[in-house]
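Sharing a structure with you now.
Shown here: the complex without one of its protein chains, the others still in place.
And now, chain A:
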Amino acid sequence: MDWTLIFIRAVEAGIGTEAVIYGLAAIGLNIHFGYTGLLNFGQAGFLAVGAYGVATTVATFGLPFWLGIAVGLAAAVLFALLLGIPTLRLRADYLAIVTIAAAEIVRLVVRSVALQDTFGGTDGLEAFSDDFYGMNIYAPGSYDIGPIGFDHRTMWVLTVGWVLVAIACTVVYLVMKSPWGRVLKAIREDEDAVRSLGKNVFSYKMQALVFGGVIGALAGFLFALSRAATQPDLFSTELTFFAYTVLILGGAARVLGPVLGAVVFWCLLILVKTGMEEAVNHQVITFITVNQVGSINYMLVGLGLILLLIYRPQGILGDKREIALDAR
């Protein structure tokens, strides 16, 4: 078995594109779920409106890239308002139901045959990322640190991505230690107490939904731009489920929880996957085939999440006294 290969793949995944995208998506979820206690099960929807915002503006309508970014952000704000207005006054579970449905609706709309001319149907859209790669600060070539290496395009995506993660974390850190963040944490615990102290709970929940949703849209931009294409089925419920796993693994209601969670999650996922593949290829494991490794790997993710929730619901960084998950 090639242990070096397994190790390299794992490290590349831990700092790679997926880790950044899921890190950002989970930072958004952390605002919603970790700090405010909003059960948003439709984070995939926010990524989708971001990705399709930029892709549609540029590829379908031939408008400038930055306008596309603005459209993506505006779409995320609008999506948050649409979700929040009918549900944020109701009990927490309603938001969960509505968000999971709304994210699916977004996916089905961009997938639909009727709107194929605009959103590209199941094939999705491409040819919207030239301007993004035109700004690349890395000359064409391969960039290696020891055995770990990325090409210039990936380097550009990762640079932009980790800068966005750093900015998002800084903003989250600043607002969460302010009186604004205090109101959010109080809402997570008892809305009525907060109302009785003269705070407009609805408005704060809406602000949190918009803020976390906009960060989700940033993840969506990166998702689409890194692949130079976007397809509807990238934004299925699985994405939200993984983002929750990342968040809980790292530690909800901690500024760096989602980031650490994303790094560890992708590292482990690829470690196990490459490990299993190698083991099958070298006949160490004989009862499964290489084709089955992928599915087994995802089953292990589910199992891992269950074990995590039972034995360490606060994740790696979390403080058990502070999280919304009262496992016992």
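One rule holds for everything that comes next: a contact is a pair of C-beta atoms (placed from the backbone, for glycine too) under 8 Å apart; a residue touches a chain by one contact, two chains touch by 3 or more; residues count from 1.
We adopt the following convention: contacts and distances are computed from a predicted model.
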{"item": "Hidden chain of the complex, named as in its UniProt record, picked from \"Electron transfer flavoprotein subunit alpha\", \"ABC transporter ATP-binding protein\", \"Cytochrome c oxidase subunit 3\" or \"Transketolase\"", "value": "\"ABC transporter ATP-binding protein\""}
{"item": "Residue among A:40, A:87, A:207 or A:274 touching the omitted chain", "value": "A:207"}
{"item": "Identified contact with the non-displayed chain, of A:44, A:69, A:83 or A:183", "value": "A:183"}
{"item": "Where the missing chain touches chain A, by residue", "value": "171, 174-175, 177-183, 185-186, 188-190, 192-201, 207, 211, 321-322"}
